[in-house]
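In this view, the complex is presented without one of its protein chains, the others remaining in place.
For chain A:
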Amino acid sequence: MWILDKDLWSEIFATLGKNLFRTFLTMLGVIIAMIILVLLLGGANGMSNGFQKIFAGTASNSLFIWSQSTSEPYKGFERGRRIQFKLEDATILKEQIEEIEVLAPRIELGSHRGIVTVYRNGLTSGSSVYGDYPNIDDIMKKKLVEGRFLNENDMEDFKKVCVIGEETYKLLFDKGENAIGEDVRINGVFFNIVGIYKPNQNINIDGENSVYIPFSTFQKAFGSGDRMGWMAISVKPDVKVPVVESQIKRLLKNKYDINPIDERAIGSFDLSEVFNNVTSFTTVLQGVSFFVGILTLLAGVIAISNILLITVKERTKEIGIRRALGATPRVVKRQIVLESIVITVFAGFVGFAIAVGFLAIANNMIGENSDMPFYNLMISIPQFIVSFVLMVGLSVLIGLIPANRAIRIKPIDALREE
């Protein structure tokens, strides 16, 4: 096997090594191209990872449904009728639409996004107060700083407990003061704090300053009966959210005698759409990065070919001597193509190492707990392999140009040249 021929390699390295500066200049193009490629890909991947981190804990295939007022008259009802969901709707939907994975009913104290005053020891906080099922945590994971989230026991026993946001904590407690086990008063009812959570800065559906209490306790304490404010729903994997969304709406419209063409009676928000937008954005970004990077790499490899062409011209005599001494055209060709590959691969690795260093520094600066949509900037192994295979492939193709030039030189002409 010629590839294991030690002499062949020492020939190549001797040739490249005899003019280190020129070899280095030749490599510079590919080094820079590789840096650009890896930084672009790393940045795009980092953005993709960053968004993923932001969305972590939020079910990507989820939607929210709430009731509004009708905008079309139907079955003798006038327009502008206020629709009020009932808790039984949740059971009906869960039973009739099997694509629903989790359905978390919720009720809010006061009007939507209304502010309720929460009291503690003379301090007050204007908060949103939600009656929730514990399974809301499966759709929108709460990052708990302390304590726990609501659970089934709280629901069954109508426990007067609550989970408060960091913002609420800041308003009601001194810094560093223990809050777990303390009571707060909402509409004259005392609730025991069991957990404090940190809101997700990037996806904030519940508002900054919120208090969660068990749905059952909410019903009992505030006399909300069987009313339900809105529903957070996640659908099963492999099911498209808009399909389920229209199924749900059709069912609810039928139940509440809403005109089927009425678009405003039932409000909804499809979170999967946001996810898909972000995902396609980062995918396009990665694609563009790859494209630009590979073209830059191509330019770098062409630069190598150019320099090798000049080198071949310079080495006309040397090649002539080698031919006179018995080097076949194939041997000469192989040597020049291998020179091209060696320069390219070495430069590629150097560029790669430098770029990875940059990415590591960037990762270090961004850190773990940043709200910027950048996280773990790095290129993936498949991207690395594809880049390298492409680079080597290009270097072979482009190395053939100077190699063919070299073997066109007749030894007699080469030797005559002084």
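Remarks
The working rule: a residue touches a chain if its C-beta (ideal position, glycine included) is under 8 Å from a C-beta of that chain, and two chains touch if they have at least 3 such contacts; residues count from 1.
One rule holds for everything that comes next: contacts and distances are computed from a predicted model.
Here one chain is missing from view; checked against "Thioesterase-like superfamily protein", "Coenzyme PQQ synthesis protein D", "Heme exporter protein C" or "ABC transporter ATP-binding protein", UniProt names that protein "ABC transporter ATP-binding protein".
Touching the missing chain, out of A:R106, A:R120, A:K253 or A:R323, is residue A:R323.
Contact with the chain that does not appear here is found for just one residue of A:A265, A:V278 or A:I407, A:I407.
Checked against the full complex, the candidates A:V189, A:I205 or A:V331 give a single residue touching the omitted chain, namely A:V331. Interface residues of chain A with the unshown chain, by the touch rule above, are 6-7, 11, 14-15, 18, 317-318, 320-331, 407, 410-412, 415, 418.
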